[in-house]
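Just one protein chain is left out here, and the rest sit where they should.
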Amino acid sequence: MIIVTRRGVTDAELDHIRERVEALGLRTHLSRGEHRTIIGCLGDEARLQSVPLHSIPGVEAVHAVLKPYKLASREFAAEDTRVPLGSVELGGPEIVVVAGPCSVEGADMMEETARAVQAVGARGLRGGAFKPRTSPYSFMGMGESGLQILADVRASTGLPVVTEVMDTRQVELVASYADVLQIGARNMQNFALLTEVGRLRRPVLLKRGMSATVKDLLLAAEYVMAQGNPNVILCERGIRTFETATRNTFDLAAIPVLKAETHLPVVADPSHAGGRRSLVAPLSYAAVAAGADGLLIEVHPDPETATSDGDQSLDFSEFADLMDGLRAFADAAGRTVAGATAAV
Amino acid sequence: MIIVTRRGVTDAELDHIRERVEALGLRTHLSRGEHRTIIGCLGDEARLQSVPLHSIPGVEAVHAVLKPYKLASREFAAEDTRVPLGSVELGGPEIVVVAGPCSVEGADMMEETARAVQAVGARGLRGGAFKPRTSPYSFMGMGESGLQILADVRASTGLPVVTEVMDTRQVELVASYADVLQIGARNMQNFALLTEVGRLRRPVLLKRGMSATVKDLLLAAEYVMAQGNPNVILCERGIRTFETATRNTFDLAAIPVLKAETHLPVVADPSHAGGRRSLVAPLSYAAVAAGADGLLIEVHPDPETATSDGDQSLDFSEFADLMDGLRAFADAAGRTVAGATAAV
Amino acid sequence: MIIVTRRGVTDAELDHIRERVEALGLRTHLSRGEHRTIIGCLGDEARLQSVPLHSIPGVEAVHAVLKPYKLASREFAAEDTRVPLGSVELGGPEIVVVAGPCSVEGADMMEETARAVQAVGARGLRGGAFKPRTSPYSFMGMGESGLQILADVRASTGLPVVTEVMDTRQVELVASYADVLQIGARNMQNFALLTEVGRLRRPVLLKRGMSATVKDLLLAAEYVMAQGNPNVILCERGIRTFETATRNTFDLAAIPVLKAETHLPVVADPSHAGGRRSLVAPLSYAAVAAGADGLLIEVHPDPETATSDGDQSLDFSEFADLMDGLRAFADAAGRTVAGATAAV
Partner (left out) sequence: MIIVTRRGVTDAELDHIRERVEALGLRTHLSRGEHRTIIGCLGDEARLQSVPLHSIPGVEAVHAVLKPYKLASREFAAEDTRVPLGSVELGGPEIVVVAGPCSVEGADMMEETARAVQAVGARGLRGGAFKPRTSPYSFMGMGESGLQILADVRASTGLPVVTEVMDTRQVELVASYADVLQIGARNMQNFALLTEVGRLRRPVLLKRGMSATVKDLLLAAEYVMAQGNPNVILCERGIRTFETATRNTFDLAAIPVLKAETHLPVVADPSHAGGRRSLVAPLSYAAVAAGADGLLIEVHPDPETATSDGDQSLDFSEFADLMDGLRAFADAAGRTVAGATAAV
């Protein structure tokens, strides 16, 4: 931590600031410039984080030197973390695609979707049984019977299941069905929920909140990891900005920034980021070109009749085309993607 | 709902769109312009909300005609809703000030703070027992023992208690101690939590999320109200923008916009909005000038030693000055504020 | 400037960084912490501003210590700057209100508007002769004949004139008619234009750009002042955010932040910030409560027929009501506003 003091700070103020910092076990180091005096604080910076340094008379600005996250940081682990998803791994050389409808709507449509996406290279099945909806009058999902359908389809196809958990009281229930627990964007800072999924070892797919910085996302991952669960997958899904031409603003640069800052796998959700079917392919290709380890794609047998997010869902043929196109971009990125032989 | 079709839409496409809409029990109405044909959809617009209209061939744009919230809307209730807080009401002629520390840190500091703020006109006591913190390594609050302290201080001072609930599993616990359940900004779209506090009749103070629009905030209120709890207080506390000179960007205009859109009381939290002690007074005065029904103010016996949010907390003397200054602005707004006689 | 080096920085890298900084005439000062080494750079920080410090091997982060603006900063001038507007001053005890239509539409409507707003306390007349319009097909203003009308109305009423200049080639022309040169939000970083108006001594009203931080606004003021023109008035008029309920997001907190950072007068433009007639009064009152030195208000004899911004323009009676309401808030803020006697 570096403390910049106000012009004209008194010696008594400087002494008081140093006492406050040293009382926490850190050392201080003074640099007097022409206009400003700077106090470097050496030692365990975390201890200073809750201290209202700005409140101490004479303090003008405070700059952190260390990252506030540890377990999630690249410095903590030199090697990329690989998170298992069924027989494959996220964070390895393969671009892993997880596909499926926004909501589980029934057994038949899930089975049909699973087989269709698996045939062209999807490695996991997504689908919501509990749905976060902006309006209390929208369809909220099938609940536990939706989870049962997901488990049945996994049994018949072998595709591992990614599904959302929204409530601390349902973590155990969802974990008893799902291979990966998804934390939605609106719950990225639901700290009770992060703590709860951190107590399991089940992989967690953590979606970036609409107003979360990259740092906030890494701190949310740190919550899960601090409880002992190292299996966190980060997901860029768009942030909220002034632009209304797309549902969200896909922060593509967050992908290489995250890959540099953390050892955790990073995936993209182009369906939510763009909010329109026609944007799913270009955003997917771009995410892979920028270094993403995987993709979450919304696919529905008949998007026009989907109970949620139909506007951004691909049908089977569009998804097959997407996977076809993806291969060349994965190649260009020195990565692989499943299903290549099927496409030949 | 109004559907604008693409240039060159075919009759078959128009028929198909109308069939889809009419199948839901609405009537349709065609207007053919030179460049575009428009389909007006008359009837229960809510039924169309989950339909992926953009997915239907020929559709270019869709415009909602009705507000997606009902119970929270001004159209639903002609009169302002008044939410009780101890012996006073939020939403009536009095500007109601609730003050206290960010976190409950102990019995003595709470008692001392409560007496100090009550003496100069505060009508409620705030303080967090469960604290949402961006970093898992920060102080998380005292938990139930903090709630007990709040209840004890209420018993000794008569000040009603506003405190945050973060987890569906703690709603009953917190409600057994608190007069008002606060939902924090990060949980504004924690729909499970909104539903749970909606099942009680205890007043709910709902803080606007950092990336929530006014519409999102009203839909979050609708979640609570749809469960049967009409006692919702809305709180503007700043949104996240590119500006870094302040902790958040205080969206002052949201106050008169909300007062026009809804019958619910609206309060402001200038402490979180500005993030700096020196901004609390100007933001408070401005909120009252713009029509706020109340204020949430962070006050601490010694801000320099506060375990959280010390930089934005007022000490007792600063709070007394704030209340003194507030009176003239309340007067100008045709409102009252408590403690006037004490101040003379 | 403080340079934070990467974990594991080598001594050779440290030496190289120090050499680069010292070559510019600054001194350096090393603090070695457990995890990071910090280099304090003492001396003329401005010289470092163009240096790509991040490009030097071993550098992780760079923090500025000094403000990048000087002439505009509060440190530069202890006293508030007062900028003359006809017979009054902006930045003194009086809240100065400037009113008028968005565009000059004709001589009669300007004369009529000037007399109406002057009667209830306006101290200046606004009106655009050159209009910046988002679409090339919108009304662009009357040009020089509009300026002539403004000058004629000033002659007949005594009201000084505030009008926009959009093009370096028109600065002299506009200055030959106007008392205050307005730089619009879209031109806040039109550096050629800022430089040109800086060469005159005519007061400049500088509107904050839609994506400009407070720091950017002060640097834009610095451009004008660096040319020798000290008469700069800053104007908060709303920034662009994700919120669509209002035309812009009125950043009220920028007012007290600016008043602390600079000695220049600060005014607010509630008409553009809110974009709706009903928001003009609450935003005006709030701006005064937060410390604004003046207001710019759009007023039109018949807003329904205005050629631009009719939706946010007040008619004469609404403006009179606004001025009436304003007095109590000005009083509460310890300020005055003209026209009080007329209102009795």
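In this document, chain identifiers A, B and C correspond to the written order of the chains, with residue numbering beginning at 1 in each.
Heads up, the rule we're going with is that a contact is a pair of C-beta atoms (placed from the backbone, for glycine too) under 8 Å apart; a residue touches a chain by one contact, two chains touch by 3 or more.
Computed from a predicted structure; not experimentally measured.
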Out of A:I149, A:I255 or A:A320, point to the residue that touches the absent chain in the complete complex.
A:I255
So which of C:G127, C:P160 or C:G209 would be touching the chain we can't see?
C:G209
Contact set of chain B toward the excluded chain (per top definition):
2, 4, 7, 29, 31-36, 38, 40, 42-43, 61, 63, 65-66, 75, 240-242, 244
The missing chain sits against chain A at residues 211, 213-215, 239, 241-246, 249-257, 260, 273-274, 278-279, 282-283, 285-291, 325, 328-329, 331-333
Please give every residue of chain C in contact with the chain that is not shown.
20, 46, 49-56, 68-69, 132-139, 166-170, 186-187, 189-192, 195, 209-211, 216, 219, 222-223, 226, 239-240, 276-277, 303-304, 306-311, 313
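Keep this in mind: only the chains that are shown with their structure count from here on.
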Specify the chain with the shortest distance from its C-alpha centroid to the centroid of every protein C-alpha atom present.
B
Taking each chain's centre as the mean of its CA atoms, chain A sits from chain C at a distance in Å of 39
In whole angstrom, the CA-centroid distance of chain A from chain B equals 27
Expressed in whole Å, how far the mean CA point of chain B lies from that of chain C is 31
Among the residues of chain B, which ones contact at least 2 other chains?
211, 239
